[in-house]
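Removed: one protein chain of the complex. Kept in place: all other protein chains.
Order as written gives the chain letters A, B and C; numbering starts at 1 within each chain.
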Amino acid sequence: MAQHKSKTSELGRNTLLEMYRRMLTIRVFEETVFDVYRKGWMPGLAHLSDGQEATAVGVCMTLRTDDTITSTHRGHGHIIAKGGRVEPMMAEVMGKVTGYCRGKGGEMHIADVSLGILGANGIVGGGLGIAAGSAFTAKREGEGRVSVAFFGDGAINQGIWYETANIAVLWKLPLIYVCENNDYTQFTNSKKLISGEGLAARARVMGMKGVEVDGNDVQAVFQAAHELVEAARNGGGPATLICNTFRYGGHHSGEPGTAYRSKEEIESWKKHDPIPFFENQLLAQKIITPQEIESMHDEVDKRLQTSVEMARQDPFPDVSEVTEHVYA
Amino acid sequence: MAQHKSKTSELGRNTLLEMYRRMLTIRVFEETVFDVYRKGWMPGLAHLSDGQEATAVGVCMTLRTDDTITSTHRGHGHIIAKGGRVEPMMAEVMGKVTGYCRGKGGEMHIADVSLGILGANGIVGGGLGIAAGSAFTAKREGEGRVSVAFFGDGAINQGIWYETANIAVLWKLPLIYVCENNDYTQFTNSKKLISGEGLAARARVMGMKGVEVDGNDVQAVFQAAHELVEAARNGGGPATLICNTFRYGGHHSGEPGTAYRSKEEIESWKKHDPIPFFENQLLAQKIITPQEIESMHDEVDKRLQTSVEMARQDPFPDVSEVTEHVYA
Amino acid sequence: MSTRELTFAQAIREALDEEMARDDRIFILGEDVGAWGGVFRTTETLFEKYGCERVIDTPLSEEGFVGLSVGAAMTGMHPVPEIMFGDFITLVMDQIVNQAAKMRYMTGGQVQVPITIRATMGGGRSSGAQHSQSWHAWFAHVPGLKVVLPSTPYDAKGLLKTALREPNPVLFFEDKVMYHKIKGPVPEEEYLIPFGKADIKREGTDVTLVALSRMIHPTLAAAERLAAEGISAEVIDPRTISPLDEETLIQSVAKTGSAVIVDEGFNRFGTTAELAAVIAHGAFDYLDAPIERLGAMDVPVPFSPVLEFATIPDEEKIIAAVHRIMEGRRR
Partner (left out) sequence: MSTRELTFAQAIREALDEEMARDDRIFILGEDVGAWGGVFRTTETLFEKYGCERVIDTPLSEEGFVGLSVGAAMTGMHPVPEIMFGDFITLVMDQIVNQAAKMRYMTGGQVQVPITIRATMGGGRSSGAQHSQSWHAWFAHVPGLKVVLPSTPYDAKGLLKTALREPNPVLFFEDKVMYHKIKGPVPEEEYLIPFGKADIKREGTDVTLVALSRMIHPTLAAAERLAAEGISAEVIDPRTISPLDEETLIQSVAKTGSAVIVDEGFNRFGTTAELAAVIAHGAFDYLDAPIERLGAMDVPVPFSPVLEFATIPDEEKIIAAVHRIMEGRRR
C-alpha cells in the first residue's frame, strides 16, 4: 500500500485533538463490543470497523451537525465520528431500552437523527437512496447542508449506486459518496468483483469528481473530503471519495477474518495503523504530548468501561413496546 | 445529425438484398400495424419502430440463427430483423391463437425462441438480465454463440444495466449491448435524463468497448456490430454499441409523437431515412435496380396485406387455454 | 354542499393540487409526470403551476428515485413518487419494504417517513402480463405501510388528501381503467376521508359483497340485478386494506350470513384470502355458507381479450358466486 504523505493541516489544535479522540473512541468502542460479544453480553453478531477509523473521522469532521450521513452494516465508526454518544450505542448493541433505538434497531441499525445520523443499514447499498433524498432536501432548503453516503467496495456493484449517481449529477445534489474500500466484501476479495477501471473512474464518467485517498491517513481524508464537501455546499453537485483502508477483524465478530486474508496482508496494514500514524504526526508537530495521549487513552477506556457497566444494568424494553413505533 | 459515410461493404449481393428486404418488411409491418390499430382490429396499443430499421437489421444480420436477442417494448423490428415471420407476428398483435405466443403475449411480448428471439419485454431494461444469462449459457456451451441485448436510451439508467455490465466484463460473456438511442424516452428528451459522458463512455469505464454509430446507416451498423460480435464469439467478452436513430411515430400508436418533438427535428431525421439512404447506396453500387426495388416493395406489401387478412380470419384462443402454460 | 362531477383522474389531480398548495414539502416525481402531465394525465397542469422543482421528471430509475424519496421523507419532505404501471413496483420493493416501512421502527421512533407512493393497477386494457397487475396484497403484508384503493372520484380525492397528510408510508393504488371512464360527484368544499373506515356503498340484508377499487362498479351492478331477483346485497368497500376495517365487514356478515369478496389481485394468497379469513373468524357464529373468493384467476394476465376478460371478476361471476351461496343455503 502506498503511504501518501498528508500535508500539514491548517486545522486548529482543538479540532486535531477531537479527531484523535474520536478515532481512539471508535477503536476502543469496537474492541469493547468484541469483548461484550465474546462474553455473551450482546445478542446477535457485531460488525466491527477497527482499522477504518481515519476514514470515518476524516470525513465526518468536515461536516456540520445538520449535515447528514447514512451508514452501512459496519456503522459504529461513522456514528461516533459524526458525534454519536457511546453510551446509547452500547445499550443498543445489548438490546436495552436505553439504546439509541430503544433496543429495536440493534447493532446494525444505530441512528441519531438529531445529529444527522440517518442510520446504519443492513442492506448493502441501502443508505444510498436515503442519502440522495437527504441531499435533495438539503438542496431544497438552501442552507448549504450536505449529505454523505458511506458504503463499501462491495456496495459499488449495486445498481442503486449508479441510479442515484446519475440523478445526483443531473440535479446537482449536495451528496458525497464515500467508499470505504477495504478490499473485501464478506469473504471475497473485491478485485474479483469489480470490472474495468474501478469506482473513481466510474464516478467521473457519471459526471462527478472521483478522488482516491489513503483512508488510513486522517488528515489526507479530511482534506480530500473537505474540498468535496465545500464544493457540494456551494452548489457544485455530488462527488465520490474512495478511501483505501482495511478492517482488522472478521466480517463479523463470529469469525476472525484470517481464512480469506493472509497474515502478511493483515500485518502490512497494521503497520500503517491510522491511530499511531496520526499520533506520530501530532507528536512530531508538538500538538499533543505523550502524557496527554496517555490520559486521553485512560479517559476513553474508562468511558467505554462505564458504558458497558451502565448498559448491562439497563433494562430491556418492556414487551408492550413491541407494537409501538410501527406507525407514527 | 452528422451523416457518417459508410464504407463499401464486403457483403455479397444476396446479403445486401436480404438486409434491404428486412428493413422494408419492418417499415411496412409497422405501417400496417398502425393501420390495424386505427381500424380497431387489434386490442391495446402498438409500440412502433419505423425509422429505426437500420439498427435492428444492421445488428441482426451479423448474427447466426442460434445467436439470441432480447428486445424491448418496441420490438417488432428486432424480431423481423432476426428472421421472425410477419404472419404469426400479425396474428399475435391481434390476439389470435395463431400468433407466435398463441395470443397470450401480445404486441409487446413477441418471441420466437427457435430463432433465438427470447422475446420483447415490457419492462424497460427487462431484457438485460435475460441476455446476460443467454450469454452465460453460450459461453458454457462453447459453440461461439453470442447474445445481443437491445435497449433504449431510457433504459440506460436502469441499475440492471450497470450490474450486468460489471458481471459480463468479469466473466467475459459474449454479450453485445445495443442501445437504440432515439433521444427520447416516452415523452421526455433523454438529454435531461443522462448525466456525464453518456453510455459509450459508461461502457468503456466498465471495461468493455463502447462504440457509437449512425444507426440509420445499415452498413455502418453492420460493420460496427460485426466487429464486436466476432470479438465476442472469439472470447473477447462483452461490448456496447450505441446506434443513434429516431422513431418517426409516437411512443405508442395512440399518440402522434409531435407534442414533445419539433416538426423540424422529425423532418431532419426523415431526410436521413434509413431505407432510401440504403436504397441509394445499393442503386449507386448497382446491386439492385429500380425495378427490383419496386417488385420487392410490391412483394412485401402483398405479404403484409395477406398477413392481415389471414390474421383477421384466424380464431381467438379458446378460453380453455387461459390456464395452460402457467407451468411446464 | 355544492357538487360537481369529476373523473377519477381529475379527482386525483385536484387532491394533489390542493395539498401541494397547502404544504410546500410535497413534491411529485416520476417518469413523464412533469411537462407531459403524466402518462395518465393525473399530474396535468401541476408542472406549470408548481414548477420543475416540485413536479420532477426522473430518469427511468425506479429504485433510485423511490430510494431518494425515502430519504427526502426522512428529512422532512413529503415525496409523491409515481410508479407508472404498478407492475414496475417490483423494482422498488427494497426501498419500500426494507427502508420506508421499517425506518421508524428500527430507529425506535426517531423518524417519520411521510411518503405517498402512487401506483396504477388493474387489467382489462390488453396491455399484457407486465402492464396489468395488481400487487396491493403484498404491501398489506408489510408492517409499517398503509395501503389505499379508492373506487370512486369522491373517495380518490378524500383518501389521497389524507395520504398527503399522513406521517407514514402510503401505497396508493389507482385502477387505470377508472381514470377517464369513471365520473362521479365531488364536492367543491374540502373534505378528507380517514383510513381504516370502510364505506357501505349499498345496504342489504341477504349477502355481503366486499369489493375493492374498480371492482366496486361491477359489484354494484350485480347488486342491482340481484335486487331484481329478490336478493338484497350489501356492498362494502373497505377503501384501505391496511388498516383494514374488520369491524364493518364482520358486522355486515353477522347480519347477512354470507359474503363474496371481489378483488382484481390474484386470488391465491391475495386480498380475498385475508378478507375471507378475517370474516370467517369474526363472523364464525353467523356464517351460513362458505365465503366465496373472487380474485383474478391465478394465471399471468393474458393479452388476448377473450382470455384476459375470463381472468377478471365481473358482474356475471359475482352473480354466479351469490347464486352458489344461495343454493348452498337452500340445501
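Note that a residue touches a chain if its C-beta (ideal position, glycine included) is under 8 Å from a C-beta of that chain, and two chains touch if they have at least 3 such contacts.
Bear in mind the structure is a predicted one, so any value in this text is a computation, not a measurement.
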item: Contact partner of the left-out chain, one of C:Gly144, C:Gly158, C:Gly184 or C:Pro313; value: C:Gly144
item: Residue touching the undisplayed chain, where the options are B:Thr25, B:Gln52, B:Ser71 or B:Thr164; value: B:Thr164
item: Of A:Gly51, A:Gly84, A:Gly122 or A:Pro274, the residue in touch with the unshown chain; value: A:Gly122
item: Chain A residues that touch the omitted chain in the full complex; value: 43-45, 92, 95-97, 101, 103-109, 121-126, 154-155, 157-159, 185-188, 192-194, 259-260, 316-317, 319, 321-323, 326
item: Sites on chain C contacted by the missing partner chain, in the whole complex; value: 87-88, 90-91, 93-94, 96-98, 101-102, 105-106, 128-130, 137-138, 140-144, 241-242, 244, 265-266, 268-274, 276-277, 280-282, 284, 287, 289-291, 293, 298-300, 302
item: For chain B, the residues touching the chain missing from this view; value: 68, 70, 99-105, 109, 111-114, 118-119, 121-123, 126, 128-138, 140-141, 147, 159-160, 163-164, 166-167, 170, 324-328
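Just so we're on the same page, only the chains that are shown with their structure count from here on.
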item: Centroid-based (C-alpha) most distant chain relative to chain A; value: B
item: Inter-chain centre distance, chain A versus chain C - centres from mean C-alpha coordinates, in Å; value: 41
item: Contacts with 2+ other chains: residues of chain B; value: 157-159, 192-194
item: Multi-partner residues of chain C (each touching 2 or more other chains); value: 58-59, 61, 63-64
